[in-house]
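My structure is below; once you've seen it, I'll send some questions.
One protein chain is absent from this view; the other protein chains keep their places.
The block that comes next holds subunit A.
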């Protein structure tokens, strides 16, 4: 009777589910000889109802023992194919498709970068730390591919067509704006080369590294023409579009996992108990730490319960004091962050005003903005942590709040730096002011302002990698040596360093945002960033294995992937805003670069547009006109509504099915009790009829 029940219950599931449910029942009966072969032959009527291409019974996903599976495989393959041509062709197609997939999977497996290192890291330090390194690998590949793009379309044509004279000779700018001397006259001392390397001036300034070196050559041969300024612009736009595509694709993958699993923290304890143990954990140390980790998580959960109970039991007076304290601390942390921004602005102004100093002092002044940003990003989170202790939020809320503060601080520091630069370059946006009147930008201090912006971004990137290296050598290794070999109280309190994933990820996102902001002005920056991230991978790996202990507080690896990509996306949005502003509003330098004869960088597109063939012009006009765009927009809105309603329907059916599961369980219990009572009444000895599923 239970069987009838189950078949009725499973009849409400979709047809493809029927065989697997039956299989589970037969499996759970622990009686394999009862396995019913005939109901699972491929010619079964039910199988034909399944989706197309599914006529091949997928043995791998059945929970049978291997011997049974192989016997079933034999049966499948020894059966004379009494199927139509179409079916056998379909089966062959799925088989070859699977072979191709297997071969490509093997190839990708061999080619995938740093696979063994990532495995080792994941086994010893857990999924959270591994997700950081996976994210780093993604950024390395992204930067490398971007560099290839830029090299193919901008760098190599520039090198090849270097000797071609620039075709736009009509100069429209005033004489005073065209003065630009990147090579200072006189003898250059040797150590100046080193200083120049670090600050991007001197021999590095007038090179392929920066915008200023590229010229506005337009090569026109018989049947070949190449417009370098146009290529420069299009490459920049395509580079941003490509990065956005990569981010969204990866986000899509992460979001799909989150949605499929309901995305919630439902069942916290059961999650920890059943999915807490990482089966791929290697090594004795790692497993002991994993056990301590799970122990810690359970304790944190129990602690949170206690805190919640205590919070609910507060009196009104205590609540008021707590909330006012929180507001006060919030204002304090906001004040700290704003003061950091003010310092960055002041430092940038000071550095720009004293940019003509020589020697080591000049170098320090050049790097002053980077130094202030790094110091601020180190000190302010520390102070905010102390503040958080007073605020007394629950542990998970504290973590989220600290993360938010760190993200805001990091990304807005860059905003402040760029704003200060903009202020100096465009005299605060005031075209009529004394310095900016002639060329619409400050031509005295910035004869080639794009190169200067590129230099700032170059210095930020370089400083980042230098600071990491310096910290590794001067702070992390000594800390480990001190902690391991001395038994003083200080050493014990300090403890070995922990690899804190969120802070490190924010550093990566910051570095990538700097590169995106500077890519328009320093085309080789993606290459420098690729090398920087590769070095960073090895630095961090070394520090992880030699100096760190695994963190006691875990970072969930599945939710975190989406969080990293979201912050990266915010960085991308900011960089795009900067690029659009530079393209459309600020006047390009008169003395350097491929756009020196245009009113804005964007105006090359209308100019080249009119040199196109008449029919292409008409086609593009049509595509941009209302007659085309409005129907496309309406279609897009209709499509969007369709997908929204579809996802709402799916959400509803999932909720309904969950409710149904609950009800069926209760029905089964009720019916089983009835059976037992009946059998007792009729004195029928029954074997154990407890429902197995």
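A few comments on the model shown:
One rule holds in what follows: a residue touches a chain if its C-beta (ideal position, glycine included) is under 8 Å from a C-beta of that chain, and two chains touch if they have at least 3 such contacts; residues count from 1.
Note that in this section contacts and distances are computed from a predicted model.
The unshown chain of the complex is recorded in UniProt as "Calcium and integrin-binding family member 2", chosen from "Calcium and integrin-binding family member 2", "Aubergine", "Methionine aminopeptidase" or "Glutathione S-transferase". Although one chain is not drawn, the whole complex shows that of A:492, A:599 or A:658 it is A:658 that touches it. Contact with the chain not shown here comes from a single listed residue; of A:190, A:224 or A:274, that residue is A:274. Touch with the hidden chain on the side of subunit A covers residues 20, 24, 27-28, 59-63, 65-67, 69-70, 73-74, 102, 105-106, 119, 127, 257-258, 260-264, 266-271, 273-284, 286-288, 291-292, 294-295, 298, 302, 556-559, 658, 661-662, 664-666, 668-669, 692-693.
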